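Removed from the display is one protein chain of the complex; every other protein chain stays in position.
The letters A, B and C name the chains in turn, as written, and every chain counts its residues from 1.
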Amino acid sequence: MSTATTPPPPKKVNRLGLEILNYRGGKTTLCAGCGHNAISERIVECAYELGLEPWSVAKFSGIGCSSKSPAYFLNQAHGFNSVHGRMPAVATGALLANHTLTALGVSGDGDTASIGLGQYMHMLRRNLPMVYIIENNGVYGLTKGQFSATADIGSTQKTGSVNSLPPFDCCSLAIKWGATYVARSFSGDKKQLMALIKGAISHKGLAVLDIISPCVTFNDHEGSTKSYNYVKDHEESIHEIDYVPYFEDIAVDIEDGAVQDVSLHDGSRLRIRKVERDYNPFERGHALNALDDAETKGELLTGLLYVHTGKPTFIEQLNMVDEPLGTLPESRVRPGKEVLTTIMEELRTGGAA
Amino acid sequence: MSTATTPPPPKKVNRLGLEILNYRGGKTTLCAGCGHNAISERIVECAYELGLEPWSVAKFSGIGCSSKSPAYFLNQAHGFNSVHGRMPAVATGALLANHTLTALGVSGDGDTASIGLGQYMHMLRRNLPMVYIIENNGVYGLTKGQFSATADIGSTQKTGSVNSLPPFDCCSLAIKWGATYVARSFSGDKKQLMALIKGAISHKGLAVLDIISPCVTFNDHEGSTKSYNYVKDHEESIHEIDYVPYFEDIAVDIEDGAVQDVSLHDGSRLRIRKVERDYNPFERGHALNALDDAETKGELLTGLLYVHTGKPTFIEQLNMVDEPLGTLPESRVRPGKEVLTTIMEELRTGGAA
Amino acid sequence: MSDAALLTADAVTGSPAGSVVNDFSIQVATVNGSGSQTANTVLMRSLFQMGIPVSGKNMFPSNIAGLPTWFTIRASKKGYLGRRREVDFLVAMNAETAQEDVMKLAPGSVAVYDEPLNLKSLREDVHFYPVPFDKIVAATCHEAKLRKLVKNMIYDGVVAYLLDIDMEEIHKALIRQFGKRKAKAADLNWGAAQAGFDYAKSTFEKKHPFRVERMDATAGKIIVDGNAACALGALFAGVTVVSWYPITPSSSLVESLIGYLKRFRHDAETGKATYAVVQAEDELASIGMALAAGWAGARSMTATAGPGISLMAEFIGLSYYAELPTVVFDVARVGPSTGMPTRTQQGDVLKNALLSHGDTKHPMLFPGSPKECFDMSCEAFNLSEMFQTTIFVVTDLDLGMNTWMTDAFEYPGKPIARGKVLSAEDLDRLGGFGRYTDVDGDGIPYRTLPGTANKNAAYFTRGSGHNAKAQYSEREDDYINNMDRLLKKFNTMRSHVPAPVVDVHPGAKVGIIAIGTSDFAVSESRDQLREEQNLETSYLRLRAYPFNEQLDEFIKGHDRVYVVDQNRDAQLLGLMRLDLDPAQTAKLRSIRYYGGLPLDARTVTEEIMKQENA
Partner (left out) sequence: MSDAALLTADAVTGSPAGSVVNDFSIQVATVNGSGSQTANTVLMRSLFQMGIPVSGKNMFPSNIAGLPTWFTIRASKKGYLGRRREVDFLVAMNAETAQEDVMKLAPGSVAVYDEPLNLKSLREDVHFYPVPFDKIVAATCHEAKLRKLVKNMIYDGVVAYLLDIDMEEIHKALIRQFGKRKAKAADLNWGAAQAGFDYAKSTFEKKHPFRVERMDATAGKIIVDGNAACALGALFAGVTVVSWYPITPSSSLVESLIGYLKRFRHDAETGKATYAVVQAEDELASIGMALAAGWAGARSMTATAGPGISLMAEFIGLSYYAELPTVVFDVARVGPSTGMPTRTQQGDVLKNALLSHGDTKHPMLFPGSPKECFDMSCEAFNLSEMFQTTIFVVTDLDLGMNTWMTDAFEYPGKPIARGKVLSAEDLDRLGGFGRYTDVDGDGIPYRTLPGTANKNAAYFTRGSGHNAKAQYSEREDDYINNMDRLLKKFNTMRSHVPAPVVDVHPGAKVGIIAIGTSDFAVSESRDQLREEQNLETSYLRLRAYPFNEQLDEFIKGHDRVYVVDQNRDAQLLGLMRLDLDPAQTAKLRSIRYYGGLPLDARTVTEEIMKQENA
């Protein structure tokens, strides 16, 4: 029969009726095989499947290969590729102006743990409500492979030189100093990554995702502890994790005790299924010790390491009006004539109010 | 009888034959009663009693009332009052040039935990061999009393406003991220302070002393958790501690098990006597948990929280020649003609060496 | 000097003939942290209430307590508010500096001092009035621990008697200072003031020429410091996001703003705030927050001083290139480096203009009075959003932290201007936009705010190379076009920033150019030049950078033009040399003062005459 008559196949859309291409970004300029590209793809899929309004998201980054990646997803969301190591301040400022934004940040290990460590720590302390992704490859990719502050002791550079300083563990820092959703994952672990990113977006508070994301060009060799092979060999996922969105109403019948649900701010849930080990992501001390043990054992724990729902965020502490400050009308931000008159009288007479 | 004939009383001197005034500094310009002044006095006494050669010491600081204090002790030692929050970099650079210096730094809680947190953390990671004193009053004294990042949740400013953010614990950070001698004390606890400062000077590696040092002008009121009264009420010393210098040869007969000796790099020893609690300063995890517990209990633990002798310092890792780099003669730092000839030939021919 | 004095035996020499009314400065020398502030404010206020123009300057050390401090009150019937080099009336309370303070006095001046200091013997040509402060306070204040606080109020009484200040005004000022809530403290202090007055009345014979008389020169005026005035400007500009890091002398700007925000910017029903103030961890964070808040639509600001400006350099370069709006208050202190944090200087003018690596140009506003602090701060927010870049409001410690008599502020006449922001509806109409496209030919592009519900709203902000559509680009032509547009935008600003204030004296050959606090000295100096040297001058006070053509014309119109700089390197003059035709700048001569004290008229007059006579 003639193809002319067959109707076009129905377009695949999400609950907002948007196609996946509404969530795509520009063409990547990163190396083929770079872990960062895989993460960008996951972000696109998560946003699509969650049915986020693209324009309700604001993307942030610092400087680095990783920090370029916000240009490669969510073209319909505003993006701010700022300066090296200062993404936390930038995200904070934007949220002060408009706390209704879904803030999604992508940084690198150099951007966060080297030059940016100070701002990172102060952001943790504030429990800034955003998703903060660290694309962690242990090196400065964009400047051609020098060690970052997350490089492990003894790991070697392509040039052969050996790193002699201990690494900063961004998850351990995050758990200890104030983040309320802390996860570690691997750019190659599609399923886990999807659940963790979706959970992070549904979480109210600071969600830090430290994602090992190999640099195929400068840190994927023998002797690197951030190579695909090394990570595959040493990854230990602490549990199986699934994301159940609020809009998919599935009865919550947890048949066996090995399964536990974390209900998130927007009504969605993370379903955690126990594997071998007993891991309790609700207990700060436990999580910190587990990370310590793993480090000594040379294991790389992945999964939702710590979660604490309900802790007030920095934005809540500021007790702002519900509307974004940035677009309040003049009538609400400029006090009336009488106020000026009062103040002038005080300054004329020197009288305290 | 006529006083003319009586000989002058013999001057009190230390093992180098130096009087205490050789260790004094300029007249303080800090407020009367400021905790920082007490600490300066302790430093003078320690240096005198240890018999340090004043000129073998280099003093460092950032900016703040606390950072002014190096001008008030050891006038015969070079001092470097740098810029706000950057003392770690400055001390590092000086030690690279001359690793034979005894580096003694004084910073404040704002200087270290607010603006300086990034450099502080990277210094910890390097186990830079120096004594790093934090004169911790929970506020910015020099700018008139705003909260610093070590202010406790709920503590109030003189103006009445309440701090809603959790504090950074510089000791917990130091223990976790690489310092090898970590102590907390109180500017008012003369005996403990003397032992801890002397021990820090004898230690090889990074010694961090977080000393609660009340700001009598801006943070000594009701509601402050860094006031003299509050600290007196909440201080819990984890042990009694004495310093036994290598040059005072006392037989090491530890009669009861409650006493333990820590032998330090220069042969001196810290003698630790157990009080109520069991505290093990040699075990990182133990120390970190103890600090956590204390925080929840609202206790302020003082004493030698953690010590790890023998860990290689940043300077050792660099494998430098024994003499200070800064004063090496030309013959040792400028390669000979033949070297240039070799290199020129390589560049002429493009031949690899 | 007064007849009384002339009749006295002691050999007071060189004092001016006749009595000197409403034209002198009083200097109170104390120790910082000793709580003399109330007494000084009350003294100044009492003169103000008598209708006499006053200004007050606090010269304090960069520490918190225990070092010498001098508070100087100038009364000037002619309304001069600038610093006067000479002290006419000294109140010596600080043993450490008393001798030097006395030796510095001009012949014929007055020294009230704490009796034990025993200064009388130091000089013969000064009128001494010893006061046993401790005895008096002991008699009036029975709670020993309060004495230190009220002791200072005694000299208010003494000075009131010696200068014929109406004690009723002292009382009034005092009551207002303490307000209803602190009535008891007010009484205590009032007692001390009276005791001082009575002691002086019963003890001293006035032998000096200085006294006050009521005037009517303070109607419609207020007394305020420049930092509070800037804060009020921001308040009425509708500032919504304030991120800051404390630093002298800018801290009090934000702290008074916080006070006003708490009082006047909470939602009536909900009590919620229509603003956010964040004390950041440092200046790299405070400027980053401010710029991103501006990016997301807030009226944002930060305040700092030199060291903070240096730390903000990288971010402010981003703000220029990526076109992000915010307002940065630079309350300048003495540099370089930490410099002298409690001294004043115009040391950042050229530095702000060129801040950050690469080709950048930043606009600046230069308020010359607290009134202008209010108006320009308010306007700065409009300009930052209209031009989508950082606007510097440049003041200094003298203007910011000292207290000034100034005209009462007027409610902003025009509505808030938010610049070229496209709404979702606009985008539907336009079907898209180019973030960095010069649609209107003025170099100013259109922007959208994050959160705008439209699929065409988004664009990507970056500090790296970009084309008119905000896409990443390393193309030669894209880069050049964008940089040329930025230059065009900067030129557009010339006609939008506050114009200079020009006073051309017909036929004058000599012109003077100044900014900010130099105005107080220059205005007074022009009178000195006229009256003492009969040299008539024209005057152009710059109020903003970039400059406009009025500056050109002014220079063209005069033979010799003196540019007044409160810095070593003639930074304002340098900025003109960079921007103006050398044919014009050849006429410029430099008047520089950089000792850290507020500029005084005498220095300007002497410098000009030295060069005029050279």
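Everything below uses one rule, namely that a contact is a pair of C-beta atoms (placed from the backbone, for glycine too) under 8 Å apart; a residue touches a chain by one contact, two chains touch by 3 or more.
Fair warning: this is a prediction, and the values are worked out from it, not measured in the lab.
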Selected residue (touches chain absent from view) among B:101, B:216 or B:244: B:101
Residue in contact with the excluded chain [from A:84, A:198 or A:239]: A:84
Residue touching the undisplayed chain, where the options are C:318, C:365 or C:564: C:318
Chain C residues touching the omitted chain (full complex): 61-62, 306-307, 309-311, 313-314, 317-318, 320-322, 334-343, 345, 347-348, 350-351, 354, 356-361, 462-465, 474, 476-477, 479-480, 483-484, 487, 567-569, 571, 574, 577-578, 581-583, 585-586, 588, 594-597
Residues in chain A touching the chain absent from view: 29-32, 63, 65, 68, 83-85, 114-115, 117, 140-144, 146-147, 149, 217-218
Positions on chain B contacted by the hidden chain, ascending: 22, 26, 29, 53-56, 58, 70-71, 74-83, 86, 88-98, 100-101, 118-119, 122, 318-322, 324-328, 330, 332-335, 337, 339-340, 343-344, 347-353
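Here, only the chains that are shown with their structure count from here on.
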Mean-CA-position distance for chain B and chain A (Å): 37
Distance from the mean Cα position of chain C to that of chain B, given in whole angstrom: 40
In chain A, residues with contacts to at least two other chains: 118-119, 122
Shared-contact residues (touching 2 or more other chains) in chain C: 281-282
